[in-house]
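To keep things clear, I will list the structure first and then write my remarks on it.
With one protein chain withheld, the remaining protein chains of the complex are depicted in position.
To keep things simple, chains are lettered A and B as they appear, and every chain counts its residues starting from 1.
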Amino acid sequence: MTSSNTGTTSHKMMLVLAALLTWMPLTASAQTTPAQATPPQDSSSAHAGSVVEPEALAQDTSSTVELSPALEKRARSLNEQLRCPVCQSSSIEESPAFEATEMKSVVRTMLAEGKSDEEIIAYFQSRYGDWVMLAPPKRGFNLLVYVLPLLLVVGGAVFVYRTARRWVSSPAA
Amino acid sequence: MIRIIGISTVALALGVALYGMVAAIIGVHRRDAALVRSARTAAYANFALLLISNLAMMFALLTHDFSVAYVAQVGSRSTPAFFTAISLWSSLEGSILFWGLILSLYTAAAMYRTGPRLGSMGAYANAVMLGVGAFFYMLLVAPANPWGLVSPVPLDGPGPNPLLQNHWLMGVHPPLLYLGYVGMTVPFAFAMGALLSGRIDDLWLRVTRRWTLIAWMFLSLAIIAGMWWSYAVLGWGGYWAWDPVENASFMPWLTATAFLHSSMVQERRNMLRVWNMTLIIATFLLTVLGTFLTRSGIISSVHAFTNGQIGIYFLTFIGVMLVLSLALLSGRTPALKTPAKLDSMLSRETAFMFNNLLFAAFTFTVLLGTLFPIIAEAVIDQEVSVGRPFFNQMTLPLCAALLFLLGVGPMLPWRAAKTDQLRRESIPPAIAFLVSVVLAAIAMERGLPEGIKPTMTTFYGLLAFGFSGFALVANVQQFTLAASARRRAGGGSFGAALWAASNANRRRFGGYIAHLGILIIALGIAASSIFRTEVEKTLNAGESMTIGDYSIRFDSLYARREPHRDVVGAFVAATAGGREIALLRPRLNYYTERGGEVAATPGIRSTFNEDLYLILKNYQPNPGAHVATFDVIIEPWVSWIWWGGLVIALGAIFGSIPRRGERVPTDAPHEPARVPERETVPAGSGV
Partner (left out) sequence: MTPPPRAPQQPAPMSWKRSAIAIALVIPVIALLWYGLTTDPRTITSPLPGKPAPSWELERMDNREAVSLVDDAGSVVVINFWASWCLPCRDEHPVLIQAANEYMPRGVKFYGILNRDTESAAQAFLDELGPLPYPTLVQGRTHTGIDYGLTGTPETFVIDQKGIVAYKKTGPFADPRELGSVLDSLLAAAPRAQQ
């Protein structure tokens, strides 16, 4: 595991910890500094499953830009094309990860500024590379992944048709 | 003590499997019936050994014996008993142990069912299954040993992967998947047995038909259960993400489905013999490749099961199996080839050939897309991603074509279709096609927001509804035609005639039932993706919003500390027509001990007609004034997908009920029904 990954995951842990610290100032975990990354003390039975009033939480609330329904639709379709950098293979639309939330917020901001879909995609490509596109850009070597299946279907259809024709006209076995 | 039992049974199983494999092969060569019989006994012994080993692990898990490495890895005193029990398959070592149990069960059952009747082919099949088993037992002994000693013994463990411990479906999906995956070993082994023994007529097909069908049923159910789990647990509003793990389970399903169809052509017409062998080999290898992809960490996926070392073992195994099976198949190809003859282009045979082409192309597309990131990195040293947008774009046309064939196939009889009959029979499906398209177009016209241009998706949506309607009527028509024919001949009520007609050819009508299941799923997928309504809204506590016919009221936030996670959720009330219909609690889970992963659990209110799906996206717990952002989705017909899975299973079961007095396939098909009791291995069975 790269340290970068550790960073991302422990970052989320920080939020949890921060949240817990504010909820439960009396438990032992309050003394643990977040960066020590010891998991919060396994809940004493008094807290296990008990409902706590969520007071001031450290949840990051990135500003949500209000968009018209048409822009909203475009935002969703753009989000679905962009890969979340910290969560394996899902798009930012589907991911609750914080980096994905941030990227979604960038998409919305750029849409509100009147940027075109192409400009937004180009922005993310320039920062994360082609990797960020969930459908590989259709150029160069990537064309293979689009063309080969097509060739197989077309070539296969011709082959199957011809074979069937031949078998129809062949003398009885 | 429990560790000793566990590890020794597995080690013994490895020895027994290797012995059985060698004994079967030598037994055939030397025509030594006793050796061949002892190889069969080895198969039974393996099952007993693996059963003991699995029970021992189950015992260790339930008694929280943290001196056992696997228990220390996935166990936890605070995990409920049910999830502790199913954590047997929540991590690599345990799932391989469980895999071994299922494989040994299949091997023993297949040997018990076929006995000595199949001669050298059966003996070789046993050797192949034991060989595959030996590979897995070897993993358990060396790189994936769940029975390691942990010292000092920890007081508690971290518990299983959190995503796998919060839904009952995780108790269902993995066993189904393994039953499906591992079940494909049986037809593969008999195909190999046929190639090895040189007994290359359709005996192996007749022997394994039901095994394949049942394994296919389990695989279908597993895929559906996986979709359901993804929908109910992962909280992204969808059920199929084209994730590599999903693809890994889907690829063998595609080839197995193709095989179920094309094997009928061989049984009927003695054609496509090489192709059928290819398909079953591909199916088996894809199950192993799928395991390799998901277990080696070679491809990044949502499902984080990884282990560096195990990859090398799997790769070696894939290589060996690939080389052996392809060498055998291509070596026997000249002998397998038979002169083929078709009576007409308009026949079920040709429909199946095109069906197989589409399935093969589908498999290739998914395989290429799944592996393409590795290919691109190897060839041009660039990182690319291949995900949902790519797969949707590439496979939707294939899906549409397959739906069309799903309707055409049943209308085409074997050998040659009579044109006038075909014309008559195609009228109701054609009408259904037009009606469905028009209805779908009207619904889209009303349902789509203003200012949205029709896209390719809407075009495929229309096609999906049209072809589903077409195929639905075409398949139902087969039942009604058969029932009316029987009624004309014998009278009685329509229901009785329908039952009698279906029972007269269970295999055929079981297939049509499975078709109906697929169509129900297709409709569910089409409706839930095209007529999906989604609104994201931030609400203050006490505020409401409306979506569709629902009113959604956000009451308050809650936070809760659970044994292995911290939960922040929202209390939400959904009302429709002024009546409260559901209290939903969408939440965000923070998995503290697993590096703080966040997972959203949706609140779902499911009905037959549509699902109301709530995701908590963000929240601000300002004292006394909670604010929450929700993603609210209405997905019509989404539950049809799960029901469709059950219909498929029903069809598969119906289609595999034996006919009364059905003859058991034996090594000597030309002899009368008399099954030879003596244990002989036929002459000339060496390679």
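We take it that contacts are C-beta pairs under 8 Å (C-beta built on N, C-alpha and C of every residue); 3 or more make two chains touch, one makes a residue touch a chain.
The shown structure was predicted, so the numbers you read here are calculated from the model rather than taken from an experiment.
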Candidate in contact with the missing chain, chosen from B:Ala34, B:Leu149, B:Ile312 or B:Ile442: B:Ile312
Residue of A:Pro85, A:Pro136 or A:Pro149 touching the missing chain in the full complex: A:Pro85
Residue of B:Leu336, B:Ala464, B:Ala482 or B:Ile633 touching the missing chain in the full complex: B:Leu336
Contact with the hidden chain (one of B:Ile4, B:Leu326 or B:Ile657): B:Leu326
Positions on subunit B contacted by the hidden chain, ascending: 119, 197-203, 267-268, 270, 292, 296-300, 311-312, 315, 318-319, 322-323, 326-336, 338, 371, 373-375, 377-378, 383, 667-670, 682-687
Residues belonging to subunit A that touch the chain removed from view: 2-8, 10-11, 13-14, 17-18, 33-35, 37, 58, 60, 63, 85-86, 88, 98-99, 102-103, 105-106, 109, 125-129, 131
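Everything below uses one rule, namely that only the chains that are shown with their structure count from here on.
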Inter-chain centre distance, subunit A versus subunit B - centres from mean C-alpha coordinates, in Å: 25
Touching residues (chain side subunit B, partner subunit A) in the complex: 78, 156, 234-238, 241, 243-244, 271, 299-302, 304, 338-345, 349-350, 353-354, 357-358, 360-361, 364-365, 368-369, 372, 375-376, 379-380, 382-390, 393-394, 398, 449-452, 534, 536, 538, 557-563, 566, 568, 588, 590, 592-593, 595-600, 617-623, 626, 629
Subunit B partner contacts - residues on subunit A that touch it in the complex: 6, 9-17, 19-20, 23-24, 39-40, 42-43, 47-57, 59, 61, 64, 69-70, 72-73, 76, 80-81, 83, 87-91, 93-98, 101, 129-136, 140-142, 144-146, 148-149, 152-153, 156-157, 160, 163-165, 167-168, 170-173
